[in-house]
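Could you have a look at this structure, given as structure tokens, before my questions?
Just one protein chain is left out here, and the rest sit where they should.
Labels for the chains are A, B and C, by order of writing; each one numbers its residues from 1.
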Amino acid sequence: MSDQKYFQNITTRERAIFEGAITMGALFHQFVGTPVSIDSVPSLEKAIEESLALQPCINAVKVKINREMLEKAENEYEYLSLTGDMLDVRVSSQYQDVKVVVRMQYIKELEYPLMYVEEVD
Amino acid sequence: MSDQKYFQNITTRERAIFEGAITMGALFHQFVGTPVSIDSVPSLEKAIEESLALQPCINAVKVKINREMLEKAENEYEYLSLTGDMLDVRVSSQYQDVKVVVRMQYIKELEYPLMYVEEVD
Amino acid sequence: MSDQKYFQNITTRERAIFEGAITMGALFHQFVGTPVSIDSVPSLEKAIEESLALQPCINAVKVKINREMLEKAENEYEYLSLTGDMLDVRVSSQYQDVKVVVRMQYIKELEYPLMYVEEVD
Partner (left out) sequence: MSDQKYFQNITTRERAIFEGAITMGALFHQFVGTPVSIDSVPSLEKAIEESLALQPCINAVKVKINREMLEKAENEYEYLSLTGDMLDVRVSSQYQDVKVVVRMQYIKELEYPLMYVEEVD
């Protein structure tokens, strides 16, 4: 069992944070660049949520892609490439009795899609 | 209009092939690496199909991810990272009156997920 | 040999266009999202060039990432995620005696990183 062998040096709480953080980094770098439009956005959100929820210790993933930005897309082709500033994501991870929510959202004052721990028991 | 300015040096048929090929290359490199299981495979197929169908001149995208390979996944976590050898894809592109189907499938004798033009009018 | 079996239905010129287009689509969707700064840009350009040049029929790949946009990055962390509007790329493909250059560059009037055939013999 991997837990006994590889995760003895961190706490239960650190493990839950660790797994949530991996999944958030994975999500961003797997899906940024995907073509997306106002019509395709529900299927993309669902696929991101279901695929990343497979990772170790992940209970649920909730993804909201900014519809306003998609509606403003004025190029000839009426779609955009997914970017970090369109994404608002919550990854819920759990290890043993500790639950964590890792959040990513674009913070205007930072000009950056910040990932942080929103909740931790 | 981009067509008049940028695509005068190729034929209608070449344009249909060009756009189908771009989309197939895009599909592979956007989605390879995504976590996938026997349960999440329908949502991933749908998202790939809907997102890549947004690209210029693409009428439809049909994706089949190999269920047998997913069922054989025997690691502790019961999912795999999507690889080219799991994918069977048809991208239908059209420019004016010319329709093309670009196919990708894993060819055992080549040990390679080959992309080729399956149909062209 | 795959050429005899899978590529009988297209011309030599179409094959060169096909392979160049696949590689351009691949390049965009593999590398968009990568963290990049004014200091790391040379190594990223080189890796993109060398990795995509491995694909079938590709002679050379030339990538220029827009330094001005990187210098303007004013977030706290002084790097950006690579986007299509930072990229100017030429992919040189060849099949038998036909050489093609596929170009991608951001076209302001289209608000879109356009891929097109820049040269073809």
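What to note about this one:
Following the convention adopted for this analysis, a contact is a pair of C-beta atoms (placed from the backbone, for glycine too) under 8 Å apart; a residue touches a chain by one contact, two chains touch by 3 or more.
All figures in this text were calculated on a predicted structure; none of them were measured in a lab.
Per the touch definition above, the residue from B:32, B:98 or B:120 contacting the chain not shown is B:32.
Residue in contact with the omitted chain (choice from C:11, C:37 or C:105): C:37. Although one chain is not shown, part of chain A still touches it, namely residues 2, 6-7, 9-10, 13-14, 17-30, 107, 110, 112, 114-117, 120. Counting over the whole complex, chain C has residues 2, 26, 30-31, 33-37, 39-40, 43-44, 46-48, 50-56, 76-79 touching the chain that is not drawn. Hidden from this view is one chain, which touches chain B at 28-29, 32-34, 74-77, 81, 83-84, 110-112.
Note that only the chains that are shown with their structure count from here on.
In whole angstrom, the spacing between the mean C-alpha positions of chain B and chain C is 18. Touching two or more other chains at once are residues 33-34, 76-77 of chain A.
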